[in-house]
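All protein chains but one are shown in place.
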Amino acid sequence: MQTLEPYLAEHPFLKGLDPRHLNIIVGCASNVSFDAEQYILHEGEEATNFYIIHQGKVALEIFTSDRGPITIQTIGEGDVLGWSWLIPPYHWHYDARAIEPTNAIALDAKCLRDKCEEDHDLGYELLKRFAHVITQRLEATRLQLLDVYGIH
Amino acid sequence: MNIAILENDHLQTLIDVLRKRGYQVIGPTLGEGAIIYDELNSTANLPIGWTDEQDGGAYRLKKRNDKALFGYNVGPHSWKKYLLSSELRLWKIKRNGGSFQIATENEAARKFAFVGVRSCDIHAISIQDKVFMNGQYIDRHYKSRREDTFIVAVNCGKAGGTCFCVSMNTGPKAIFGFDLAMTEILEGKNHFFLVETGTELGAKILRLIPHKEASEKEKSVADGVLKKTAEQMGRSMDTANIKDLFYRNYEHPRWNNVAERCLTCANCTMVCPTCFCTTVEDVTDLTGEHAERWRKLDSCFTMDFSYIHGGSVRASTKSRYRHWITHKLATWIDQFGTSGCVGCGRCITWCPVAIDITEEVHAIRESETVIEKQKTIVKEDVHANT
Partner (left out) sequence: MDSIITDSMIPKPFRIHRMLKETHDTYTIELESTNGADGFPFSSGQFNMVYVFGVGEVPISISGDPKTPKILKHTARSVGTVTKALLKLKSGDVLGVRGPFGSRWPVEESVGNDVILVAGGIGLAPLRPVLYSFISHRDKYGKIILLYGARTPEDLLYKKELEQWRGRFDLEVKVIVDSATGDWRGNVGVVTTLIPRIQFDPLHTVVMICGPEVMMRYTLKELQSRGVKNENIFVSMERNMKCGICLCGHCQFGPKFVCKDGPVFCYEHIKELLGKREI
């Protein structure tokens, strides 16, 4: 979609991409929006899209039988939601719920996977970027695990 | 400064004069298998004819073949026993209506006269003076005891097996901080003391004791004794840039080595004349109406010492030993302007596993020199073929 290209080009996640690759990604992109409290994806569902959050706030949740849904992390403007689309069997591992009205760019997972298989350079660029996102999340998660404010 | 000669027989007069003036005279005496500090009322209480043999982790009393009164070095006690005291009640408190009322101890004015203070210990006292009387908050207990203390120094006639005052520039000759300083001389049948006055009060006291002026020969004999002592030091420490040496070696592998030996028994902190760390204990009676706060000597080697909620900051033996030695030789300089170590050797003698502070410093310096040498060799090799 033409209107998405300038936004995606400037987005920190995709910055520096070859215009050729950017074009491919734009080809798999679409605008989506979610109401507050609306679930974007559910644990176990097939990962058909991943999202770049444009505006709003999304909670990543794990449902527990004794305590109900527990929010493990919230992400917001500029963050990327979902990487299970990269790893077989391509199912989501968490729930994601919009806490506020949220606009995002949805990227068609199958479309992109196929394009990455064809063009390994594109695949490498995307994986490099995802590796960065995942390490940042992992670092933050580890700090959360430390329970620094708890009494030990 | 006046220099006089005091005959051995008249030393008793010194003790009598001091006691008459209300001083509690404290000095070296035999006790608990060592030479310790306790109250003296007669020269007979001194360890006459005794000496000590000290080495890493070893202290033995031995008989001399003369009747020297001060023919030994320092034992497990230091003067902090009296100036700081191991336990001190700071105040009592009682509930009073809805509030409470505190009463402090007004200690009956105790005047101490320390007889037999070695030069290293004079430096130690001066170092503790800086801690307790030179900061923003003055410890009034220390100050009130310290202000009235009369000091009779004794210059060492021999150096101990673990002594290194020469390396630390703290001896063997006492050059400040005393009212009187004596050097014991035994020459054939002659047994006398060369006495220097350090203060007006010292001179005043000396005037009450039979003495005569010292001759040049007697002065030179005393100098000779001290020169010999200085040459006998059992240990030595290179203190050049020692602060930076410690600051850049926090992660040195030597600390792992010491940690395998150290028992964290805290002996070193108990015998060290400058270690000053204390803790505070609040105790209450069974009714809960009365309580007291006590100050007690503490040691950085205990697990509790650095406890904050969650655990101790220094839990490993390695970190605790490293903290003690780094404080003593390096951070003390930034905190108080001098080294915290006076080279008395007590920590070496009284360590049950003979950890030697001078050896640890040496080991770290050595390893740095080796690394520097290796770097030079590599450099030379690189240039060899050009």
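A and B label the chains in the order they appear, each numbered from 1.
Everything below uses one rule, namely that contacts are C-beta pairs under 8 Å (C-beta built on N, C-alpha and C of every residue); 3 or more make two chains touch, one makes a residue touch a chain.
Everything numeric here is computed off the predicted structure, so don't read it as measured data.
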Chains shown that the absent chain touches, full complex: A, B
Check the options B:K67, B:R95 or B:K375 and report the residue that touches the missing chain. B:R95
Touching the hidden chain in the complete assembly: which of B:N41, B:N256, B:S316 or B:T369 does that? B:S316
Candidates B:L18, B:I242, B:C300 or B:C341 - the one touching the absent chain: B:C300
Please identify which residue in A:S30, A:Q55 or A:T71 touches the non-displayed chain. A:T71
On chain B, where is the contact patch with the chain that was removed from view? 90-95, 98-106, 131-132, 135-137, 139-140, 250-251, 276-280, 282-284, 288, 291, 293, 295, 298, 300, 305-309, 313-316, 318-319, 322-323, 327, 330-331, 334-335
So that we can see where the missing chain sits, which residues of chain A does it touch? 57, 59-61, 67-74, 76-77, 99-100, 140, 143-144, 146-151
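The rule we apply is simple: only the chains that are shown with their structure count from here on.
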Mind checking the centre-to-centre distance between chain A and chain B? Centres are C-alpha means, answer in whole Å. 67
Interface with chain A, chain B side, in the complex: residues 309-311
In the complex, chain A touches chain B at residues 151-152
